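Left out: one protein chain. Kept in place: all the others.
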Amino acid sequence: MTEQKKQGKAGILVLLLGGLLVLLVILALPLIRAREAGLKAGSEAPDFTFTDFEGSTHTLSSYRGNVVVINFWASWCDPCAEEAAILEQAYQEYGDEDVVFLGIAYSDTESKSRAYVDDYGVTYPNGPDKGTKISPEYHVAGVPETFIIDPAGVLAAVKIGPFSSLEELETLILQAK
Amino acid sequence: MPVSRQTELKSKLLPFLLPPAVLPALLLALLLLFMAVPIHAASAQEATPPPDDAVNAVAAQIYCPVCDGVTLDACETKACEQWREDIRDRLAAGWTEEEILGYFAEQYGDQVLAAPPPRGFSLLIYIVPAAGIVTGAFFLTRSIWRWRTQGQEEARTSIRVPNQEAKTADGKHDAEHTGE
Partner (left out) sequence: MLKDLGYASTLTAFLVSLYSITAAAVGKKQKRADWIESARRGLQLLFPLISVAVGALLLLILGDHFEIAYVYSVSSLELPVYLKAAALWGGQEGSLLFWVWCMAAFTSAAVRRHRFEINFQAVFVLITASTLAFFLLIVTFFDNPFDSLWQLADGSTAAAFLQPSFSLPVIPANGQGMNPLLRHPGMIFHPPMQYLGFVSYVIPFGFAMAALITGQVDNRWIRLSRKWSLAAWLFLSLGLVLGARWAYDVLGWGGYWGWDPVETAALMPWLTGTAFLHSIYVQEKRAMLRRWNFVLITLTYLLVLFGTFISRSGIISSVHAFASSTVAILFFGFISLTAVFVLLMLYRHWNELSSENAVQSLLSREVLFLLNNAVFTGIALVCLWGVLFPVISETFTGQKVTVGPSYYESATGPLWVVVLLLMGIAPLTVFFRTSVSRLRTMILFPAAGSAVVLAILLLSGMRSAAALIGFTVLAFTTLVTLAEFWRSIHIRLSRGETIPQALKRTFSRNRRRYGGYLIHLGIILMAVGILGIELFQQDTQQTLKPGETLALGRYIVRYDDISFYETSGGIQQAKAEVTVSTNSRSAGVYLPRRDYYPSWGQSVTVPAIRSTLQDDLYIRLIDWGETKAEGVTLKLYLNPLFNFLWLGTGVLVLGTLAAAGPLFGRKEEKGKEPHACVSTD
């Protein structure tokens, strides 16, 4: 084989190996992302901004120094309705003591979300996850899911599913303080 | 023994001319077959299409947010019911299909649409295969051409291979007719 041909052939190999590498990297990235997933207590809470139904914006990082309770819910979710009263009660109790409550509607239609908020008398800020950008950050796989963040911005507790009692929620809030 | 051209042509064509009865029968069968196919892809449109169908037409282009791989018109969950109601309300309020789809993409993210919107990075989904096919076709044509040139050179410089289609008397045209 001529020198030129040899070089050409080696060049093609490099090209193919390079292409394979790119493909493998593309496949590997979501794997790596999935590994650092499982947002558990102790990891830093991802920051986000959302606009509530009244029009005000809230940014998580602005609440440093407070315990923050983030509850993902939806009007089409029956268990969410079960715990709505518990959350509202907890808000009434701790809302003044610098515990912030935020509700995020997940894949929910606006009219139905607003109706839900009215029906269950929820008074703390609630808003849609516009563009479904916040839920993936918190690896929300279903609703309801509640995340309790301590004043340092670190996740103190994760609750998948509805709270069975007010005490359960209270304990977690007090632990986070 | 050279056979007359007329007869040779006839003997070539004969196998292809099916007996008179069979040909019309075949065509008739094909005709009946295609009669089964309704000609118009969509049913005739009335002035105000039935609400359910209009909702489904839009819903079919959206994927259910809570189940995997199911379109909104087929999904039975409560979330999807509510989303379909939303579509119905917006249709009644005069929104067009594009407006509704755009709204859903904005509210819930591009991933709920059944096809990536043709803008920005998502344009690549359409461009890359098209470019790939054109490039592939080009390289393929080129390599076939080169291969043939090489083959013709070889044919010229080597002993000529007897033409494979020398007919045997019974009209078999392939060198291989036994085994596999």
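Note that the chains are named A and B in the order they appear, and that numbering of residues resets to 1 at the start of each chain.
By definition in this document, a residue touches a chain if its C-beta (ideal position, glycine included) is under 8 Å from a C-beta of that chain, and two chains touch if they have at least 3 such contacts.
Source: prediction; values computed, not measured.
Considering the complete complex, the chain that is not shown touches A, B. Mapped onto chain B, contacts with the missing chain fall at residues 9, 12-13, 15-18, 26-27, 30-31, 33-43, 50, 52-53, 56, 63, 67-71, 73-74, 76, 109-116, 120-122, 124-126, 128-129, 132-133, 136, 140, 144, 147-148, 150-152, 154-155, 161, 163-165, 170-171, 173-180. Those residues of chain A that touch the chain absent from the view are 1, 9, 13, 16-17, 20, 23-24, 26-31, 34-35, 136.
Everything that follows uses one rule, which is that only the chains that are shown with their structure count from here on.
In whole angstrom, the spacing between the mean C-alpha positions of chain A and chain B is 42. Residues 74-77, 107-112, 128, 130-133, 142 of chain A are the ones that touch chain B when the two sit in their complex. Put simply, chain B touches chain A in their complex at residues 65-66, 77-79, 81-83, 85-86, 89, 106-109, 111-112.
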